[in-house]
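One protein chain omitted, others in place.
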Amino acid sequence: MGFFDDKQEWLAEVFAQYPEDRRRSALMPLLRRVQQEEGYVDFERMKEIAALVGTTATEVAGVMSFYSYYQGLPTGKYHIQVCRTLSCKLAGSDELWHTLSERLGILPGEVTADGRFSLQAVECLGSCHTGPVIQINDEHYVERVTKARLEALLEGLMQDKPLEEVRRSLPDEDKMGKATIELEGGEPS
Amino acid sequence: MPKVKVNDRTVEVPPGTSAMDAIFHAGYDVPLFCAERHLSPTGSCRMCLVKAGAPRKGPDGEWITDESGEIKIFWFPKLMASCTLAVSDGMVIDTLSDEVRHAQSGMVELTLANHPLDCPTCDKGGACDLQDRAYEYGLDEKFYTGPTGEPVYTRYEFTKRHVDKHHPLSEFIILDRERCIHCKRCVRYFEEIPGDQVLDFIERAVHTFIGTADEGLPSNFSGNITDICPVGALLDRVARFRGRNWEFEQTPSVSVDDASGQYIWIDARSGRIERIRARENPELNDIWISDAARFGHEWADMDRITTPLVRKGDALEPATWEEALAAMRRGLEDVDRTRIGLLLPGDATLEEGMAAAALASQFGTGYLDFEGRTAVPATNFPAATFASVLEADYILVLGDPTEELPIAHVWIHKRLRGVKMPQRLNHGTPVADLAIREHTPPDGSLLGAFAPHPTRVMEWAASRGVFAPGQAAAFLAAFEAALAGREPEEAAGVSPEAVKRAAESWKSAERRVLFVGAEVLMDVKAAQLAEKIAKSQGAVVFAMTPAANARGLEAMGVWPAGDARAPRAVFTAAEDPAADLLEMADFHVFHVPRLNDKVRRYADVVLPAKTPYEKRGTLLNVENRLVGLEPAHVRAGEAEGLVQALALFASAAGVEPPLRFVRQARARFLDRYKVNLDRLDPYGTIWRPRVSLAPRPLSQEGNLYLKPSMWKARHRLGEAAGRALGVLELAAHPETALAEGLDEGAVLEVETPAGALSARLVFDAGLPAGWFYLPAGVPAMRLPFRALVPRGGEAS
Partner (left out) sequence: MSEGPITSGHDPRFTPTLFAHVGKPNSWTLDYYLSHGGYQVAEAVLKGKQPDEVVEEVKKSGLRGRGGAGFPTGVKWSFMPKDGQQHYLIANADESEPASFKDRYIMEDDPHQLIEGMIIGGYAIAATKGYIYIRGEYRKAYDRLVGAIKEAYERGYLGKNLFGSGFDFDLYVHRGAGAYICGEETALMNSLEGLRANPRMKPPFPAQSGLYGKPTTINNIESLASVVHIMQRGADWFAQMGTERSKGTKLFQVSGPARRPGVYELPMGTPFRELIYDWAGGPTEPIKAFIPGGSSTPLLPFTDEYLDLPMDYESLVAANSSLGTGGVVLIPESVCIVDAMWNLIRFYAHESCGKCTPCREGVSGWLPQLFEKFESGKATREDLKTMEDLLDQIEGRSFCPLADAAVWPIRGALRHFRDEFLHHIEHGTCAVKSGPRWR
């Protein structure tokens, strides 16, 4: 059975966003839906999407591989994307990355034995003031991932608590997701 | 027209011309990799950077001047890629300054940064744009010096990108990803020319590479990417390692694989054809040819007959020409000359047709025919030129151009993308035509497509439909009714709405083009209806004949006469004559390049023939365009041309040969039609012969339908083509097949006039029920379906 067979209503909604003769525009939303639900997009899904939007599997592969979000290989239940660009680096994202990689015992492209985790270094997530930042799957950011917050996060995920619940229970979460945050310590010079 | 100053020369070019073409037009050079004729300019390789500027008009409408009163040139702040810069009046372009040369040498350096520089083992070596441009524009001592002024030869002190070097994309094409310079010509080509998006960039940034997720590059036009690849990344796999570019003898000729007469180069080496490439003809095939024309040549070098053969008992034994002549004399001794049949191949040239027709009239025989002849002569239809497709307001297709006349597929796609005939400049076709836009989807409202099976062009058409084989006349009757404003009731399986829509578009168009395939041409009633519709509506027609030179042979009078009696002796230059003809006669002379089962079984004398690659001669293509074959150097023993073979046959029959040589035929042609076949126009000469021939119906019955295919039986003999094409596919609606007790995947022996062919059954719910489709033999033939299942595969 095709992935989209039981999603006809959703498909119709997506296609309705674009002109009738431009079904190809739905290519990215369709890829995202597969990525969200299956953790990666395999060849059969690419062919299915190609047929739906009226192009070839080659074109789907070309588009899919262009963007960093879509994965061609299976990912873990929690696909952890760590921002590594300058502001996050200045907040210690390199150390965060190495810690995560060591703790989980995986490199990019790998999945932990329990199927829970996979890792990806990503470029600037647009949360430079709350670095280091990570994003899990297609969910809201986890900001200011300090050592303490990382511990709490991993602990929650190991227990497979709902992601949103884990995120909300992290220390200092009430300070995150704001346009401005105030840091502890360090006086203005 | 805008005046443009290129260095010291001022030229006038049409508005919208690219700066690059203005430079070439002025006789200067500018290096390039990504720009290519007929493809959209993209400005991606940055090799063609130039300094450019233009005057501006002030608020008073006058040119702004500088202090000295000269018109002031406002230079662009950056160097501009000349391929994507449109000229404007008064533009000034500098291609020679140090600033420009420095940038160009920099682009060469960057282009080579990850290129393996393995020219000594690269098939493109010696004919490589990258090599040439690197020599001409790369590494200039002026710009590359070390700290003490010594010249720097390389700065590549790092590991180059290592990726797949031998990546077969299909049986025909191999990709070296290290050599790729990402010009994107191939990707743009597939999207813009055939519209088959089977190749794309994968990944991005420096990791970008060319790849496919559609196995085997399914397209009838894949080979052209090997011609346009500016480096040795995409190579002809059939010709791989078969020779260096400077070793090939290059012969300009035309393809006889379909009725378009695509222009080709035959590259031969040591008496073998190693490679076929496209030869530019902007009026016919631009710089593109079909895969059959390119890769379908292998048979010409396989198992050739190199001497005459004469039957001794059960065997055909090598003989001298004198022995062959004597054998023919003996065989024809008691035969009434009016009972001699002459059969030509569909790609026999005009000259050969003229010789055969003259001989037939000398014999007084009415049995003169050619392989692939249609029931109704193609010359009944007013011919269209390919250029007229671009002017059409509506195109109606009854058939499958992609298979029957492949280059037409390209022209139709161009029309749907809104492409116009390019201007001709001093250097020919514009290299960077700014009128061509990337990512322009085809406009299906200009096209109606109908056929007895789904076709590739149908995927573009706004009006389309599939009717059952033999129902072309019924469909046309419905179409005619719709044209007359009547409600079409029964449209042969096609929805009345589609017929109405097509008829309305057709009516409201001013310039109409009609394509009719074998399905129509093999059916007298359908062809007459199509002719009537076309003529009454002032439409021009592509009669997509199975025979490459159908129009030419018809013009020469190669057509069975009304009173033809069953022949007692047969001279056939066709390789695969119908068995009933051979059965009728007692004596058979074959003039063929290769042996096959029929030759072995029936031939009394075999004369070694030249293949079309070895001939000098002329074809009249589907457009009424005379195009010339030139002989390539192929080792073929004592093979002789058809005119000579006919002359020998005439002598054997005791008559004076009316023509002995091609040049005699040409002289007669000049005399009779005032056209000199030795001096055709470079892109072919349009010649409109007056022909009047009566239809000759062919017997059509049964539920096996021979579907047109670009790939002919002889192509399948080649190793690469054979592998690429695999087993023949017998297609049927699942219900039809299951009703016969046949399941998908069953391998069958299907009986055809060419003998039993092995085919694998595939289901296709898009086909009309009750029919089996086989892409083999004479297209649109309908035969009784007789098949054996050798092993397994029956439906339970």
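Descriptive notes on the structure:
Residue numbering begins at 1 within each chain, and the chains themselves are lettered A and B in the order written.
We adopt the following convention: a contact is a pair of C-beta atoms (placed from the backbone, for glycine too) under 8 Å apart; a residue touches a chain by one contact, two chains touch by 3 or more.
Worth saying up front: this structure is predicted, and the values here are computed from it rather than measured.
Taking every chain of the complex into account, the chain not shown here touches A, B. Within the complete assembly, A:132 is the residue of A:39, A:76 or A:132 that touches the hidden chain. Taking the whole complex into account, chain B touches the unshown chain at residues 41-47, 49, 77-79, 81, 84, 86, 103, 106-107, 109-111, 113-114, 146-147, 155, 158, 161, 181-182, 184, 200-201, 203-208, 438-440.
Residue positions on chain A in contact with the hidden chain: 17-19, 22, 24-29, 31-32, 53, 55, 62-63, 66-70, 84-87, 89-96, 99, 122-132, 135, 138-141, 146-147, 177-183, 185-189, in rising order.
Throughout what follows, only the chains that are shown with their structure count from here on.
A separation of 49 Å divides the Cα centre of chain A from that of chain B.
On the side of chain A, the complex with chain B involves touching residues 21, 43, 46-47, 55-62, 65-66. Contacts from chain B toward chain A in the complex involve residues 196-204, 211-214, 441.
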